[in-house]
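Quick one: the structure is below, and I'll ask about it shortly.
With one protein chain removed, the remaining protein chains of the complex are shown where they sit.
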Amino acid sequence: MDDLQTSYAVKLPAFEGPLDLLLHLIKKNEVHIYDIPIALITRQYLEYLDLIKSLNLAVAGDFLVMAATLIHIKSKMLLPPSETDEEEEDEDPRTELVMRLLEYQRFKDAAQGLEAREQEWREVFHRPVSLGSGEPTDEINLVDLSLFDLLEALRGVMQRAPEKKDLEIVVDALSVQERMGLILDRLDAQESITFASLFDDDTTRLAMVVTFLALLELIRLKRLRILQTELFGAIRIWKSTSLQPF
Amino acid sequence: MEEHELTAVLEAVLFVSGEPMSLEDLAEVLEGTDSERIRQALEHLRQNYESAGRGLQMVEVAGGYQIATRPECSPWIRSLEKIKTATRLSRSGLETLAIVAYKQPVTRGEIEAIRGVDSAYVLKTLLERRIVKIVGRREGLGRPMIYGTTREFLQYFGLKDLSELPALKEFKEVAETLPEHEPIHEPAGDMTH
Partner (left out) sequence: MEEHELTAVLEAVLFVSGEPMSLEDLAEVLEGTDSERIRQALEHLRQNYESAGRGLQMVEVAGGYQIATRPECSPWIRSLEKIKTATRLSRSGLETLAIVAYKQPVTRGEIEAIRGVDSAYVLKTLLERRIVKIVGRREGLGRPMIYGTTREFLQYFGLKDLSELPALKEFKEVAETLPEHEPIHEPAGDMTH
């Protein structure tokens, strides 16, 4: 690790994660993947983490988890083979880690293959997509639409909307169905409520619309009754008695 | 550069450029090449395009050279453009679609309240593209039409049903994550070499 210790921080080899670092150490020490000298590799792994800490750089959690895994494997290998548990006797504590390393290496190789193709294809150009006028557009082909586009669009609308905060609630949580439930809940607690109080919690026009729709729906389903006791008086809402058990 | 190489480079450059390029422009791109040679190679290229079976031509417009399609092909170009237009969606279309998808069934008024702009035309486009449909009328004042998404909508987005639409919360997980895991080092230089 001398080369690392004499290096300045930015010259440290770049590792994508703990598996990448482990593969590096395995190659560096020229050890066989199926027979990793776990004590040596663990020591070097921890030295690397110490080095990072000494340079006041944050060590990511994934690296610490792997450190714990390595120490655990090391301790298991130090234990004398268990006599009682025959099944575990043959199990090499390193096996799972080796499989993970090999699996990761497969995709590292595949990534290199992609990179080579990327390199090759970057030398090939085509015409910018244009429609009629010759101007490139920001339109999206329907077959290329993805949910990410849909959600990005939704987020865009919400950020632009003047009532941003309320809209977020609206789009996220408010549905006629839910609002119907809320109205019925209130009528479980109180015998009747006024029409106006229904909208107490509604801060946007849209929320009021939803509440109103919920009310209409409940009336249509004959779950509610509405009474106005005097002209221009308060409108009150009751639960429909026909649905009451008595 | 050999004559035929020069012709090839000119064809490639004019193809990508898409707009007229003057002799000076081309001489700049082909640094060190004599403009008279460039002019000759362009002439050569023009003659190539005159042979049978070519759909392109070299035109001189606005003081420059440009590759364009031959006029005989225009009926098919128009047909292409029509098809392309019918399978494309604008940003505002996508926005409106997002609102319909997440708030359905929804009226035009409700869409406009959220977007803050008239949405009649966009809605019409979505109806034409069969991504959105009229699902009925809302009870109450004016009985406005209400809109929802179609089966084609699900197909485009690879969804089995509407319950598979990601919740906004889930999306935030994907879209608003910060690089919390910048690995332990400051990468030096170009990581992609």
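The letters A and B name the chains in turn, as written, and every chain counts its residues from 1.
Going forward, contacts are C-beta pairs under 8 Å (C-beta built on N, C-alpha and C of every residue); 3 or more make two chains touch, one makes a residue touch a chain.
On a predicted model such as this, the values are computed, not experimentally measured, just so you know.
Among B:Val61, B:Leu80 or B:Val117, only B:Leu80 touches the chain left out of the display. Residues of chain B in touch with the missing chain: 3-5, 7-13, 15-17, 28-31, 44-45, 48, 52-56, 67, 69-70, 72-73, 76-77, 79-81, 83-84, 158-160, 164, 166, 170, 173-175, 177-181, 183, 185, 187-193. For chain A, the list of residues touching the undisplayed chain reads 3, 10-14, 16-20, 23-24, 26-28, 30-34, 60, 62, 66, 99-100, 102-115, 117-118, 120-130, 141, 143-144, 146-148.
One rule holds for everything that comes next: only the chains that are shown with their structure count from here on.
With centres set at the average Cα position, the gap from chain A to chain B is 29 Å.
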